[in-house]
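Heads up, one of the protein chains got dropped from this complex, but the rest are sitting where they should.
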Amino acid sequence: MYKYDEYDHAMVDARVAEFSDQVRRRLAGEITEDQFKPLRLMNGLYLQLHAYMLRVAVPYGTLDSRQMRMLAHIARKYDRDYGHFTTRQNIQYNWIKLEDAPAILQDLASVEMHAIQTSGNCIRNISSDQWAGAAADEITDPRPWAELLRQWSSFHPEFSYLPRKFKIAVIAANEDRAAMRLHDIGIQIVEKDGQHGAAFYVGGGMGRTPMIAPLIKDFVPLDDMLSYTEACLRVYNRYGRRDNIYKARIKILIHELGADEYRRQVEEEFKHVKSLGIDPPKAEFDRIAAQFAPPPLDASAPDDIDRSDPDFAVWVDQNVAKHKVPGHAIVNISLKPVGGIPGDASSAQIDLMADLGEKYSHDELRVTHAQNIVLPHVRKADLYAVWQALDAAGLATPNLDLISDIIACPGLDYCSLANARSIPVAQKIATRFSDLGRQKELGELKLKISGCINACGHHHAGHIGILGVDRKGTENYQLSLGGSGAEDVSLGTITGPGFDEDGIVDAIERVTDKYLAERTEGERFVDTFRRVGMAPFKEAIYG
Amino acid sequence: MKLLTGNDLKTGFVTWWTGADWSLHIEDAADVGEHGEAILAAEEGARRVNAPYIINGEQTADGPRPAHIKDRIRALGPTVRPDLTLKPADPAAGDWVI
Partner (left out) sequence: MVEHIHSDGEEPAVTLDAFLSQSNATAVRLEPDEDARALIPHLDRLALIEVAFPKFRDGRGYSSARILREAGYAGELRAQGDVLVDQIAYMKRCGFDTFAPEKELNAADVEAALARWPEHYQGAADGAVPIWKLRHG
C-alpha cells in the first residue's frame, strides 16, 4: 500500500499546523462559528448531538496494522473506547473535544493518516473496491488510481468551495463492490482493444433525489484521467446550483442539463485543461503502482480447509471469499453482531483486528462501505486460527450479505441531521431474524437503514431499504424494496404508508415471507421483487 | 417553557442555560421565557456556548423535558449506549427519552 514520501508528510503536517491555528483562532474568538464551520468540516470535524464528531479518512478503505492500532489508540485516549466504520470506508469518533482535535490530527499524521476533506463542500475520500488486489475478477488493482486522485484532490485550490460535497469511487471489475454508480463520479477501469481506460459515470447520488450516474465517457485514456476529472469538476464548480442546498449536487446539474449537454461542456473544458499539463507522467503512476504490488503470496500453499469444526465451517461458507491466488482467501469480518450496533468496534476489537491483519494478512486491512472489515490476503491454512481469534472477540458473526448484515447510519442517537433513530431498528430486525438457518434460507438480502433523507445509510440502494422520518414529532419508518448498489444498480421503490418501530419489523417479516412464497429456484430476494413487482409485496404488507 | 441549549465550545458537551450559567444537566435548565434570544446572543458572543438555540419544553416532576425527542437524546445520551449516557445506572432513563 501507499507509503508517504517527504512531500506527503510535509503536506499533512502543514494541514495539521493550519487547522491547529484555526482552532486557536476560534477558541480566542478571532473567527466566528460561521467562518470556522467550513474550515473544521474540511478537517472532518462536525458538531453533532453529543459532542464534536471526527471523521478520519481511510483512503480507499486501505490501512495497515500500525494505522489500525492508532485508530484504537484514539478511541481510548480521546473518545469513549470505540469507533464507527462508515459507508464511505472511513471511521468516526463521536465524543471528540475541539481542544483535542489538533493533538489527534498530530497523532494521526505520525502514522500517515488524516481527516483531510472528509467533510465540507470539497472532494471527499476516494472510495474503492474493498477486495482490490485480492479479487480474481478485477482487471487491475484500482487503488493506484484512487491514490493519484487522492493527491490531486487534496487541497485543490479551485475545488474547495464547491456547491456541495463531491464523492468519487474507482473500481476495476464488472462486479461493483463500491456502489460506484451512486457516486458523483464513478470510474471503472475497463479494457478495450488490449488497452486499459477509464469509463466515467457522472451524476450519481442518493439523498433527497437519488440518481444513478449516467455514462458520460466510455473510455478515457488513463493518461487523461486527472484532466478529465478536472474538467468534470470545473463545469460543476461553475454551473452547479448554489441557490438551494438540496439541489446543489452534480446529479441535479446533469439532470437539468441532460447528460449529453454536460458531456459536451466537459469535452470542451477537457480540450482546454489537457493543454495545461496537469497530468502527471507515467513515472508518477508507476511510482505509486509499485507500492500496490501484490504481496508475496505462496500459490502452492495448501488449498484445502479442515471443516471439522461446524461453527468454523458455517463462517467459512458465509464470510470467506475466493482469492485470486490459490491457497489463499479473503476474510470478511462482520461488525454486525445480532443486536449490536452496525459498524461499531471497540478499541480492543480494533487492536485485535490490527494484530490479525499484521500476522495473517500481510499487514493489510480494508474497510468496506457496508461497514465491515476485510483481511484481504489470508492463507487458507490460517483461517481456523483467524476465526478462533475473531470468535473470542465477538467478531465472527457469519452473516456477510445476509439480512442481519445491515448497513445503518448512526441516526438520531448520534446525528444532528437525523429525523429518527436507525440503530434500534437495525437491532430489532437482526434480533427478529437472528436464527442463522432462517437467514441462510433468505440468502443474499441487503438491508439498509437511513435516519434521514440524507441517506448516509444508503437506503435507496437496499434490497430492502428503510428511511426514518419525523411524522408529527414521532419517529416513523418508510419501507422501500428493490434497490441495489451493485452492478445491477437500481433505486428502491417505496411500498406505501410508513410504520412505527415495531411495525416496520413486522412489515419486513411479511415481505420476507412473501419472497419465500414467490421465489423460483436460485432467485435472490431482489430478483424475485424485480420479476413479480411491487403488487404482491404491497398486498402482503398492507393486506 | 422555553429552554436555551447548545454545546460547550471546547468540549462539545451538550449544555443547558440555568439562568446564570451553563450546566450539563437538563434538570438545571431554566425557563428563559421571552429573553432567550438576548441571552443566546450574549452567551454565544462571549463564547460561553457554541451553536445555541431555543427549544420548547415542559416542566415535569422530573424536571424540564424537551418537546422534541432529538433534544431529549441530547439531554441524556445515545439510547443505544446507556453506559455512555449521563445516567448509566438508571434503567428507566431511556423511557424518559422515548
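Lettered A and B in written order, each chain numbered from 1.
Just so it is clear, a residue touches a chain if its C-beta (ideal position, glycine included) is under 8 Å from a C-beta of that chain, and two chains touch if they have at least 3 such contacts.
Predicted, not measured: the structure shown is a model, and the values here were computed from it.
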Key: Contact list for the unshown chain, restricted to visible chains   = A
Ask   = Looking at the whole complex, which of A:M1, A:V23, A:L162 or A:L442 touches the chain that is not displayed?
value = A:L162
Touching the absent chain when the full complex is considered, from A:N90, A:S154, A:Q188 or A:Q318 = A:S154
Remark   = Sole touch to the unshown chain from A:H84, A:H183 or A:R234: residue A:R234
Absent chain, residues of chain A that touch it = 5, 7, 10-11, 14, 17-18, 21-22, 25, 30-31, 35, 38-39, 121, 151-152, 154-162, 234, 237-238, 242, 272, 276-278, 280-281, 283-284, 287
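In this section, only the chains that are shown with their structure count from here on.
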Task = Quick one: report the Å distance separating chain A from chain B, using the average Cα coordinate of each chain.
result = 33
Ask   = What does chain A use to touch chain B in their complex?
value = 26-27, 29, 33, 47-52, 80, 94-99, 341, 412-414, 416, 418, 421, 423-424, 427, 473-475
Key: chain B residues touching chain A - in the complex, by the definition given at the top   = 7, 9-14, 44, 47, 50-51, 67-70, 73-74, 77-81, 84
